[in-house]
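Removed from the display is one protein chain of the complex; every other protein chain stays in position.
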Amino acid sequence: MSETPEPLLSVEGLEKHFPITKGLIKRQVGAVKAVDGLTFDVRKGETLGLVGESGCGKTTTGRLITRLLEPTGGTVRFEGHDITHMSQGALRPLRRDMQMIFQDPYSSLNPRHTVGAIVGAPFRIQGVKTEQGTKKAVQEILELVGLNPEHYNRYPHEFSGGQRQRIGIARTLALKPKLIIADEPVSALDVSIQAQVVNLLEDLQNELDLTYVVIAHDLSVVRHISDRVAVMYLGKIVEIADRKGLYERPMHPYTTALLSAVPIPDVKARGGRDRIRLQGDVPSPLNPPPACRFHTRCWKAQEVCKTVEPPLVALAPGHQVACHFPENAPAPADAAPEAAVPAAPGAATE
Amino acid sequence: MVTYIIRRLIWGVVMLAIVSMITFAIFFLVPRLAGATSESLAARYVGRTATAEQVKLAAERLGFNDPLVVQYGRFAKGIVAGADYSYGPTVEHCPAPCLGYSFLSRLPVWPDLLDRVPVTGSLAIGAAIIWLIAGVATGVISALRRGSLFDRAAMSVALAGVSLPIFFTGIVSLVLFSYGRPFAITAPGGSYTPFLTNPALWAYGLILPWITLAFLYAAGYARLTRSGMLETMNEDYIRTARAKGLTERVVVVKHGLRGALTPILTIFGLDLGLLMGGAVLTESTFSLPGIGKYAIDAIVNQDLPKVMGVVLVAAFFVVLANLLVDLLYAVVDPRVRLA
């Protein structure tokens, strides 16, 4: 399944459990399993989309990968280095290679610093000397993200939302990172601005050979920008596949339902689409349903879904699903999914 | 909820114990660091005519020669079980919550303090009611008419109110409003009459201190209410309330004020708790025999047991107020879960 010998980012069994305490002596009575056993790779140069609804753990995942949060289990490998429990000091040189873009361009920029100071900060923090001086380097980056380099001395409030997000992107690009984790990079922006930023991210990827993990709730944006997509539900990956496979032949009922819930700007399609309407809201991650976490809302759920947790298995090349009763499963479906079987030779090419 | 209260009560007791230890340590260590000996301390209790022998004996009986920890242990035991003090021919018994025994006034501290609580309570609660009503009303009107003449005038007065110290406003009000003065509104003598003896005289005697004290606090509350209301009236739920077709009065009072009141109640509880431990300046300005006056007198006379007693009582009220405020918070704001 891997084309390159070693993925840029490799996540295995990643867990983040936040403790819940109770009583006089605050003893731990349980845990919010915000992220509960994620395994995926990100190859160099690709974009992995991470989608899911609120409470699915996608934002926590981003923060675990960048070590803004400390994982409670599993491993994170970046370029072969195990960074799961690396000290902040040891992480510092790696931070140059791994950057994060945040959702809210209003609150993630210090209002008292000029654009030059914000974008130049990584140089200072990392103690990087540039040939032509920091100012020149910053201005080049500003130009790269489509901002006027003469605005070096302006403050964030003088910019519109879209421009602020460009400043945020410029800051992450300063040290020429290899991996960028973008957490809802466009959801706070106006429609016409969203498209500008999406295009910018794509251009930068081509120009600078970047690898992205894009975390978003908007399935259309994720499809547009991603090569592969992982769908999360209550702390678990329920399906991960390349874009075409996931959007055209979704196998997990939850993915199917998500796709069918997206409103389509097509008047003629009104009422003509097959709709799957899930009942109720996403259950609280405080108390997720046992076994398959989706069984409370799933129309295909059987007894087994309430008792046995379905493993994430590859049902087609590069297409892993965690479901007892997957949809669109390829022909040899009589074999009950057991472990992650690598695609049998000769079976299923597209 | 019950575990929460129990936990908080335990914490309160621990807190009081720590406060008492620190105070005890300060009052018993500092004089010694300044060069005082057990004898020089004891000398203050036996009178100037005493012989060196008598002084030595008194120091021994008072336990001044014991290590600090032993002395504190004795003090703590007194709170729980009562204590007996003797420094001369007689033995003075100090019953159960014994906060110490004043060797200067020859009285146990606790009953003496207890007598003062109603005075301070009357002053604090009366003033609190006035400042709460006046402050909140002013703040609400200022917020609703932001930028108006009323708003600007009220906020200027409020600024003056928070800036001017009690002994200034107190003396000004005494000059203007006390008995025999041009705008007299107070009784002759101006001293404290217990409520149960004569409620009218009680209020008559307290009206001036009430207003003076309330003025100081009302100013702060007006500013607080104003900013709280300005914030709340911009909330989405206010827009929803208007969209329902509610009259403006209901929108302001039931939705706006209710939302803005929570932080005010918190501060109100803490302020009241603090004042219950003695409104020092007000009581001494108006010569009210409350806890604050008691504290001042004790400090002036270097009557350490009394000072200890006041500190503990004041700390008790503050801890109690904190607990009550947190419980009240859960009642006022259903989102607050106590666990």
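Here the chain labels run A and B in written order, and each chain numbers its own residues starting at 1.
Following the convention adopted for this analysis, a residue touches a chain if its C-beta (ideal position, glycine included) is under 8 Å from a C-beta of that chain, and two chains touch if they have at least 3 such contacts.
The definition used in the following text is that contacts and distances are computed from a predicted model.
Colleague: Which listed name, "Circularly permuted ATP-grasp type 2 domain-containing protein", "AMP-dependent synthetase", "Dipeptide/oligopeptide/nickel ABC transporter ATP-binding protein" or "Cation acetate symporter", is the one UniProt assigns to the chain that has been left out?
Modeller: Result for the unshown chain: "Dipeptide/oligopeptide/nickel ABC transporter ATP-binding protein".
Colleague: Missing chain touches which shown chains?
Modeller: A, B
Colleague: From the list B:G228, B:G259 or B:G292, pick the residue that touches the absent chain.
Modeller: Touches the omitted chain: B:G259.
Colleague: Among the options A:L259, A:A291, A:V313 or A:A329, which residue touches the chain absent from this view?
Modeller: Final answer for the missing-chain contact: A:L259.
Colleague: Looking at the full complex, which residue from A:I193, A:V304 or A:A329 touches the chain that isn't shown here?
Modeller: The single option touching the absent chain is A:I193.
Colleague: Decide which residue listed in A:L94, A:L179, A:L278 or A:C292 touches the omitted chain of the complex.
Modeller: Of these options, the touching residue for the absent chain is A:L278.
Colleague: If the hidden chain were put back, which residues of subunit B would touch it?
Modeller: On the side of subunit B, residues 235-237, 239-247, 255, 258-259, 332-335 touch the unshown chain.
Colleague: I need the residue numbers on subunit A that touch the omitted chain, in ascending order.
Modeller: Contacting residues on subunit A, toward the hidden partner: 53-54, 160-163, 190-196, 198-199, 202, 217, 219-221, 223-224, 243, 247, 257-270, 275, 277-278, 280-282.
Quick note on the criterion: only the chains that are shown with their structure count from here on.
Colleague: Please tell me the distance, in whole Å, between the geometric centres of subunit A and subunit B computed from their C-alpha atoms.
Modeller: Computed from C-alpha means, the inter-chain centre distance equals 56 Å.
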